[in-house]
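The following block contains the structure, expressed as structure tokens.
All protein chains but one are shown in place.
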Amino acid sequence: MFRRLPDIEAGSVTIRVDGVPLAARAGDTVTAALLAGGHDHCRTTAVGGVRRAPYCLMGVCFDCLVTIDGVGNRQGCLVPVRDGMVVDTQRGKREVGR
Amino acid sequence: MTHERIEGVRADAYDLVVVGAGPAGLAAAATAAAAGLTTLVLDENAAPGGQIYRAVTSTPVSDRRILGTDYWHGAGLVEAARRSGAEIVGGAVVWSLDRDLQVGVSHGGTARMIQARRVIIATGALERPFPIPGWTLPGVMTAGGAQTLLKSSGLVPDGRAVLAGTGPLLWLLAAQLLRAGVTPTAILDTTPRSNHWRALRHLPGFALSPLLAKGLGLMREVRAQVEVIGGVTGLAAEGSDRLRAVGFERAGENRRIEADQLLLHQGVVPNVNLAMAAGVEHRWDPLQLCWSPVLDADGGSSVPGIAVAGDGAGIAGARAAEERGRLAAVAAVRALAPSASVADAGAVRRSLRRQERGRAFLDTLYQPARQFRMPADDTIVCRCEEVTAGQIRATVALGCEGPTQMKSFLRCGMGPCQGRLCGLTVTELIAEARGCTPETVGYYRLRAPVKPITLGEMAGTPAGTAAVKAVVRG
Partner (left out) sequence: MMATEFDVAVVGGGLVGSSLALGLARLGQRVAVLDEGDAAVRASRANFGLVWVQSKGLGLPQYAGWTIRSSEGWAGFAAGLKQETGLDVAFERPGGFHLALSEAELEARAASLERLRAQPGIVSYPTEMFDRTRVETMLDGLGPEVVGGSFCPLDGHCNSLRLHRALHAALALHDVRYLPDHRVARIDHAGGTFTLSAGGAGIVAGKVVIAAGNASRELAPMVGLRAPMQPNRGQIIVTERVQRFMRHPVVTIRQTDEGTVMIGDSRIDDTDLGTLVQPVNAVMADRAVRMFPMLGRLNVVRSWSGVRVMTEDGFPIYDQSVTHPGAFVVTCHSGVTLAAAHAQVLAPMIAAGQLDAGQVGAFSARRFDVPKAA
């Protein structure tokens, strides 16, 4: 989907996505890390259950929603990655308590 | 609930609060702070720069040739703002602004109200919606989004990338990708043929502006290396779970290109949500086909104390945005500290006029075609609520005349994006179905919170006995 330009050093941050470790670069947003990691969609919609991927990358489309450290419906494009961060892709409506 | 101090926002009140740390906001803050106003700049992104200068202080793309000299100009703006003494807080989401110039901001999970004596809204622009069949498929993204990935993270599309649409940003992105070693599979140019003729009238003005040489240069650079297909009159993103191919129509013929990424762009439009929710009057711009705030010569709006600067005041580009930011700041300084030394508004206005030269040409040339603004029935218009153009047309036929009633019947505009990706389409669809102007139809009625905050955050904002009385009535 997206690859890193060759002269940029590899990621030193590790996040977990749906339980699987993923290397990211300090300064990446969660969305950038997901796209670089080959995740082509981050959720299915609450209305129609269809797959969505990040669209605007600037915080206005709300399609990049993921669960971050147990908190649902966070805009991945606005959250910088942190080592140890737990990211989960989402299915439909937000879960109660998450 | 206690009202916690937000880390990073040092005070409860400022002379000037600037919303947005793009070129307009940075230039405004630098001007005002240097003149002695206590100045707070709030931006939801971690670092300043807005969209055009995104990550200018932190980009991993070290080869300056890739992003181009225009981009690096932003570093100077950030530096000037930082040096001026303005307080710049990132990760701060402004969710409300009222006529009393109370700014609701959320930072680090806490919401709080900041009192301003003057506010400059510099929230810029966003991409014009580009509703084509399949535009919600994974694999379809805005060209601006791809540019953000490049600037912020040094990421480029892997695989077959098709760029489609119209406008300078499409050419700029194509050039940046080429310089970064990525060759787009094709550029599908949807610029209507007839626009070329209509734009000719404005060519003299454009010919004098630096934009012409720049634009021609970019196009030459791109055309030399990428297949450019012009006169595209129809587009569709094909695939079930994700994008597989881009279908397009040209000169009556249908073709398909297999693709992994489709990057769409048909211009940018003002991000009106905060200004409209604050009560700022807007009007329909029939050339730019969007809503713009009604402003005086200094960017002052219909709400006393609130000015709008930058692309949010009407699309004019980054350099014009700076000058508008400065003008609004000069007006704020004149109002709050009349004896302070500050830039001469006349000089700034002259700079602004120079930067605005050529705008009419670009606006005319790149005005998107009707079918890409008012799509076919089965196209999703409201992405959040998954409402189609056909449903909207059918509801007009039921007697629904405007976006407010449309929203209540179909839920379009009720999602978290608050109409940013559907509002213009809905207004134009209703106008087309009714046979009247977008100005007559109007727009969604926008209210705070213009960005989501949690119920817990809302519960922590100031209340007071009158409010308690209004709610707890036994």
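Note that the chains take the letters A and B in the order they are written out, and that residue 1 is the start of every chain.
Note that a contact is a pair of C-beta atoms (placed from the backbone, for glycine too) under 8 Å apart; a residue touches a chain by one contact, two chains touch by 3 or more.
Because the structure is predicted, anything quoted here is derived from the model rather than measured.
Trainee: I'm checking contacts with the chain that's been left out. Which of B:A213, B:A297 or B:A467 qualifies?
Mentor: Among B:A213, B:A297 or B:A467, only B:A467 touches the chain that is not shown.
Trainee: In the full complex, which bits of chain A touch the chain not displayed? Write them out.
Mentor: With respect to the unshown chain, the touching residues of chain A are 46, 71, 73, 92-97.
Trainee: Which chain B residues touch the hidden chain?
Mentor: Residues of chain B in contact with the hidden chain: 1, 96, 98-99, 102, 104, 113, 279, 395, 398-405, 408-411, 414-416, 418, 441-442, 445, 447-449, 452-456, 458-464, 466-468, 470-474.
Operating definition for what follows: only the chains that are shown with their structure count from here on.
Trainee: Whole-Å distance, chain A centre to chain B centre, using C-alpha means?
Mentor: 23
Trainee: Okay, in this complex, where on chain A does chain B touch?
Mentor: Residues 1-8, 25, 27-29, 32, 35-36, 40-41, 45, 47-48, 50-63, 77-78, 80 of chain A touch chain B in their complex.
Trainee: Considering only the defined contacts, which chain B positions touch chain A in the complex?
Mentor: Those in contact with chain A are residues 44-46, 51, 55, 58, 60-63, 126-127, 136-142, 144-146, 148-149, 152-159, 180-181, 241-242, 260-261, 271, 383-386, 415-417, 420-421, 451.
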